[in-house]
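Sharing a structure with you now.
Left out: one protein chain. Kept in place: all the others.
Coming up: subunit A.
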Amino acid sequence: MSVIELKHVRKSFGTHEVISDVSFSVEPGEVVCIIGPSGSGKSTLLRCINGLETYQGGEIIVHGESVDATKSRIRGIRTRVSMVFQRFNLFPHRTALENVAEGPIYVKKEPRAEVYARSRELLARVGLGAKMDAYPAQLSGGQQQRVAIARALGMNPDAILFDEPTSALDPELVGEVLSVMRSLADEGMTMVVVTHEMGFAREVADRVLFLDGGVLVEQGSPDEVLGRPQNARTQDFLRRVLPA
């Protein structure tokens, strides 16, 4: 069964349709990268999957359950599909460790001692074993985003959604975040990544989706979409973002 399935999803803000009839599915262990110009609806699409946005048509199914942001069952779906944000959105009044432990303790009601032990392991895994007790303001952007990834992992999710996870980072900090994401992919985590990092998409993605104007223009393996794009809009976009 697919982890995430979108069937003919439509979303509009007022009369402006931002997502038009998008369908795709994500299989367990798959890494799907969504690329496309700014304003193409990539982030909105991602936010629909865990109900941070509502959608008007079609259906999004996560593990057999329909996503409806207006129903309280959405909370169950959110515990299984974590999200990593462009601007990290760590809780500034809590330490790195507390940020990771927050969801498991207060949402999943897991025993505190176990959660802290696991949270420490997760922080060590993203290379922040020495920063457990630091507050977000004391961390660099790259470190904050790695805490955010640990926070997402802390929920033991079936899949993680990444919303342009490196776009708010200084260039020299992008690598450390991408390498953590790469190792997650290697370990078989199901990931949907909205990104402008074409190198990452080429190396790590199992499938690349090109979205333009809310339309899923093209999808396929990185070689197909990035190497031999069939659609003129994909070709035009790639010409602009890839170095000649």
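The rule we apply is simple: contacts are C-beta pairs under 8 Å (C-beta built on N, C-alpha and C of every residue); 3 or more make two chains touch, one makes a residue touch a chain; residues count from 1.
Please note the rule applied: contacts and distances are computed from a predicted model.
The listed options are "Phosphate-specific transport system accessory protein PhoU", "DNA replication and repair protein RecF", "Amino acid ABC transporter permease" or "Sulfate thiol esterase SoxB", and the UniProt record of the chain not shown names that protein "Amino acid ABC transporter permease". Contact with the chain that does not appear here is found for just one residue of A:52, A:198 or A:215, A:52. Within the set A:45, A:90 or A:192, the residue that contacts the chain not displayed is A:90. Interface note for the absent chain: among A:5, A:30 or A:102, the touching residue is A:102.
Where subunit A meets the omitted chain, the residues involved are 50-52, 72, 75-76, 78-79, 82-83, 85, 87, 89-93, 102-103, 106-108, 151, 155.
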